[in-house]
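With one protein chain removed, the remaining protein chains of the complex are shown where they sit.
Think of it as A, B and C in the order they're written, each chain with its own count starting at 1.
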């Protein structure tokens, strides 16, 4: 179950990392949106491994094939089926994973839950599944852009090295200046160095992705279980390796007083309402208030170490594992477009749901 | 929309803080579970305002009336409808809220979204809605307890004062020793002092709730969008005033290396598998691994200050507001049973879904 | 599970026939609709037993209490919780049902599925559950009426006695002239006679309800699984005792040729499109085409006979049962408002979903 995300704009994904293809179905895409497929492909390229020295060297082509729902370049309101063929597979790299449970991976839990698993490259538990999310997110994004909404994520920290800029002040034009996707040349340089050091040691390192959404009208999100922050949290925490989510002032805000955290309203001469500060992160009572929405997602250091680790095999005997395969020392730079994609899916779903509040 | 949470075990809530009653429907409750209604009432008492000097003095009786789905004290598999009458209402306390938008509340966003709102006591945006969650959670909990699962939350921090104990080492027997629900006498005392200080100043303060779930078998949760952590995050972030969620090592873990964070497997002589450490927080690949699940939820300082604040009215003119009503200076102690309730709802839903993985 | 119907406009019901109350939650009700509660009560009165000699003599007051979601008589967009207290219960009439399975009732299937059942008055399997559907339908109807949509059902046949008028020619103003709800004085009289004869014999009789929906704009319904006729069928076949559903020319149309059944388009001088005939029943490709929608629902003769029947008890031994209780010899007249209610729920859901097709 639950390979579908969303209520009205619904994305269903399928596929294992070493099967013939991954893909998905985008349902509820509004009709009449002109789609730039090159833009979809560009987002896939940002997620793609092999972009630089600091990400895994698998060279997957990740070419998306759209199978339905587009007619003469425009969405028809019908479901958009798509596939991305798996290419460059070294399944034999994973042969010993057949017998052995990798620590802090899904090998053990899948085997216990389902009685069997496709062990090649992690199968369904591989982050390669996010290819389909990025395709769906890129479609959602184009619908949102047509309404003036922009979504941009960036690398906020890698290990102890942090951007140290408040989300609303981040210079989003600089995200792509560096392969780390940290929008500050100096900080990005230090992050890269750390990642290369970690890689040399066969180790990995965690980090945090920040995301800012601008141009959201007042009214997206629902009062109770469908609070916009709840949907964003579900979306983000469903990404592989995500360990935490916060929006607005988040955990830091919990250490403060109400007088420090409330956002006073002001109205300009046209009666347009905004808030003086935006500690709330653009959402009040679960509903967007027109201010920028910002949030952060924490990612753990991935568990695939390129060194020997002690573990157990499927008969629960001791075993030693040395991962081969090709793996990221830090997933954060590649997580940036995934976070954007999931945010776009949530926002478009909320937009369409909001259309159904009144007759 | 979206006043329902869950897929198989589904909880639907209704009700405003100053209407005749709140209530809900619990659907998908497994048949044949013996229910102790006193225990349900006890959980409601823990959520109830007016328990002590540090929580709001509204004395709501919060007596639940079960209308269906129980027969001779046992669940029948049919939906459980219930209501909790609203009692002690001082609607006139809220008269000026009719015209004025309280900062960092839902007044403005509701009005913009729906064109109108029930302003009395915050209406549907009031945290009083969580009464229904606590009833549903108490039912879920009794089902889980029958399978050996226990769920316990506690106050981990208030403002800058923190318990400072790793979740798995928390002495859960001490949660109720203090009205702050911090399971350490000394720390609890300092928290209480802080809350009373803050209250005296008409201010509020945030904090963090921790939660530990023990006895969960391997296999709950789904691989993709239904990862157990994604469902927990959605549940927690749908609670009023929640600003952040993390599980396992969370944000802190993102600063570490893979070698520090992986949890090595061990099997005892009976072949029972566990992990030496539990940085993962009991979930791997979205699926419970049999180790304790733990997570934290950050709550902001609530926005209702008992002092004058500048704001705007519904015509977007400047206004000054002084909240009367009775309000919590810190929601964290009362959030403890709400966090437990939402966790129980998520776990029971995951349990039942897991029954449907095989024929 | 599945005590909820609908996707955007969602109705959840609860309650057993002999519990304290039935009720439900209406979620997704559009905001800003003025509600006439007397009209809701009038629909309940049409469903109510004890209206006349030909329906069961239970005198349930069926007074609905609205608990939320209305403010100053207008819907707020928040969930509408409501209850209807059970009054005049003769639970002792059902004492022997505790031990014995009534033939063609749900006693056996419930007991096998859930391991236990609330036997009093059929418990959850009682058609009394439809009280909650009528309340929800009455809310939906008022929203639809505000957009010019009307829904009217009528008794099309009782046993072999049939109205014999094409749905679009039925004189809907005459539905209430008779307690049978057949809009033809003569036919209605013969139906009544038949029902009284059947009642005298302790027997029951089946029949068919017709329904016509006018004023529906082009565009409601979805192409694939959400075809408007599929949603209507699910709604109607979920009513107790319903055995068949057809729309447009239905089963009869299957005996005809394409040349006889196609509906040719015409456009008037304003370009307004209609069809010369309406064999399709107002839906093409799953989507309303602007012509009247009509359908029929077949109801079996209910299985509660006021005479001795041979059956088995819960130990699977032979037993003899003589129902006491008070029961309808023919459910069709009371099914009329239930069919209307479910149709209204489907139509409003489709209306709101249609709002979410475009941005």
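What we mean here is this: a residue touches a chain if its C-beta (ideal position, glycine included) is under 8 Å from a C-beta of that chain, and two chains touch if they have at least 3 such contacts.
On a predicted model such as this, the values are computed, not experimentally measured, just so you know.
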Worksheet item: Which chains here touch the chain that is missing from view?
Response: A, B, C
Worksheet item: Of C:17, C:142 or C:280, which one is in contact with the hidden chain?
Response: C:280
Worksheet item: If the hidden chain were put back, which of C:182, C:208 or C:344 would touch it?
Response: C:208
Response to the item:
Of C:145, C:177 or C:230, the residue touching the omitted chain is C:230
Practice prompt. Using the touch rule from the top, list residues of subunit B that touch the missing partner.
Written response: 8, 28, 30-33, 77-79, 143, 146-147, 223-224, 351-353, 355-359
Discussion item. Just checking the interface: what residues of subunit C touch the absent partner chain?
Written reply: 1-5, 7, 13, 101, 103-106, 108-110, 112-115, 124-125, 129, 157, 159-160, 198, 203-208, 218-219, 222-227, 229-238, 242-251, 253-267, 271, 273, 275, 279-281, 284-289, 298-305, 307, 309-312, 315-318, 353-354, 356-358
Worksheet entry | Missing-chain contacts mapped onto subunit A | 1-4, 8, 10, 12-16, 19-25, 27-28, 31-32, 65-69, 71, 74, 76-81, 83, 113-118, 123-124
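In this section, only the chains that are shown with their structure count from here on.
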Worksheet item: Whose Cα centre is nearest the centre of all Cα atoms in view?
Response: B
Discussion item. Quick check: how many Å separate the C-alpha centres of subunit A and subunit C?
Written reply: 46
Worksheet entry | Centroid spacing, where centroids are CA-atom means, of subunit B and subunit C in whole angstrom | 39
Worksheet item: Hey, how far is the Cα centre of subunit A from the one of subunit B, in Å?
Response: 26
Worksheet, complete the sentence: Flagged in subunit A as touching 2+ other chains are 223-224, 353, 356-358
